[in-house]
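This structure is in structure tokens; I'll ask about it shortly.
Just one protein chain is left out here, and the rest sit where they should.
Order of writing sets the labels: A and B. Residues in every chain begin at 1.
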Amino acid sequence: MFEQFGFIWQFYPQILQGFTLTLEITAFGVTFGLLLGTLLAVGDIYGNRVARTVIGVYVELFRGSPLFVQLFLAVYGIPAIIHIPINHYLLAFLIFGLNSAAYQKGYMKGAIEAVYGDQMDAGLSTGMTKTQTLLHVILPQAYRIVIPSWTNEFCSLTKSSSALAWVGIFDLTAAGVEITGIYYVVLPVWIVIGAIYLIWISAMAKVFDYLYEKWKIPGIELNMQ
Amino acid sequence: MRLDIWQTLIYLLEGLPLTFSISIIAFAAGLAIGLPLAFIRVYEKDASFVVDAYEKVFRGVPELVLMLLFCFGLGYYFPVPFANPFFTAAFVLGLRSGANQSQIFRGAIRGIGDEQLIAAQSGGFSKWQAIWHVMVPQVLTYSTPGLGSEYALLIKDSAYAWVIGVLEIMKRAELLSVQTSNLVTPFTITLLIYVAITFPIAQWLDRWGNKRKKKMGL
Partner (left out) sequence: MTDIVMEARNVCKKYEKLEAVKNVSMQIRKGDIKLIFGPSGSGKSTFLRCMAMLTMPDSGEIYLGEQCLTKPGTDLNKARARIGFVFQHIYLFRHLTALGNVELSLKHVLKLPKEEARTRALAALKEVNVSDCINKYPSQMSGGQQQRVGIARAIARNPDIILLDEPTSALDPELTGEVIDTLRDLAKEGTTMLVVSHEMPFAHEVAEEMIFYDQGTIVETGTPEHFFNHPNSERAQKFMTRIIKRTMRE
């Protein structure tokens, strides 16, 4: 069986191609999710009832159902409904981002609320508008607090990106499917693929933990008791 | 083949028992694994690296890849449990849930604090007796919101099982979409079914947990 591991080495190009795509989609999803998630969190805290209801429904739909279902509906369903073929990658990336935003909204909202009360009062008392206070006082603090949750989201997102293989995206899992499909080498392939995911995610988690320590506001954890 | 909405709905709902079985078994397995792991991680420093490694693996490898690995990979050598997709799905998700629940309980143990344990030990309990009689009930109550969301997560992740052939909701939707050449209807209904089952469960567990927390003065 061990010769089979060596056999896999021939598939280095596919694996690399798939891995690159996994990286791209994760990077996009996590960034898009963070930005949109912030907007949604702010909208949820500030907005009127209509905005909050819309956001609530959006979050409930995306957080309440599996990513797989969302992907299929978007990638295969939307072009079918509007009778125009749309690039699979575009739709898959978009749904992935929207899915992440629904979860990140929750983390951002928690971080903002942890900072909010007194800092908003302090900002207003100096004559700044709500928006200025949000931009210059609350969000800078919230973004630093949210890093641990965001790291979790990053790991989660990378893992769930494996579903994209079934909507025509050639990611790392898809590479695995292809290799096991053509050659009768199954267990070693999945062990290798699993190991690549594991090493990548563990390494990134360490990086983010380091960045969290580096960018932490001095004493912020003491204040968060 | 043409199906009307009701036939579609019924066919999809027939997948619910499998969805629920997978998630409930996985949740129970996760509880049985996660609770001891959490206490070991906090109270037995020597063994803590084992727990860390376990959590790292499940944080770092996609559930889908694990299912494929066990079902089609190991299943070749050990068909007895692993070639069965239902078993493999529940197995993989159970292990994953153990890692998540270990983290949830760890947070609860830290939140409750050491005084409880010290108080119990001063009354004559041994460390593990104290843990079982005093900490565990409080930890479980404290953790209900986290557990609620973990359970909702398991229901959603049960959808991964379609890839290895379990005839749960998502697989049924996929079959329908192929046979009726209509993808939107079955999948939209599927989405709504999932939302309908995750929403109340998490809410209910949350509320029950908060009530008990208040009673316990946590």
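By definition in this document, a contact is a pair of C-beta atoms (placed from the backbone, for glycine too) under 8 Å apart; a residue touches a chain by one contact, two chains touch by 3 or more.
Since we're looking at a predicted model, the values are computed, not measured.
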Visible partners of the omitted chain are A
Of the residues A:54, A:128 or A:204, which one touches the chain left out of the display? A:128
Identify the residues of subunit A touching the omitted chain, counting contacts across the whole complex. 118-119, 121-129, 132, 136-137, 140-141, 144, 217-220, 222-223
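One rule holds in what follows: only the chains that are shown with their structure count from here on.
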Just curious, how far off is subunit B from subunit A if you go by their C-alpha centres, in Å? 20
Which subunit B residues qualify as touching subunit A in the complex? 56-57, 59-66, 68-69, 72-74, 76-77, 152, 156-157, 159-160, 162-163, 170, 173-174, 177, 183-184, 187-188, 190-191, 194-195, 198-199
Show which residues of subunit A lie in contact with subunit B when the two form their complex. 60-61, 63-70, 72-73, 76-77, 80-81, 155, 158-163, 166, 173, 176-177, 180, 186-191, 193-194, 197-202, 205
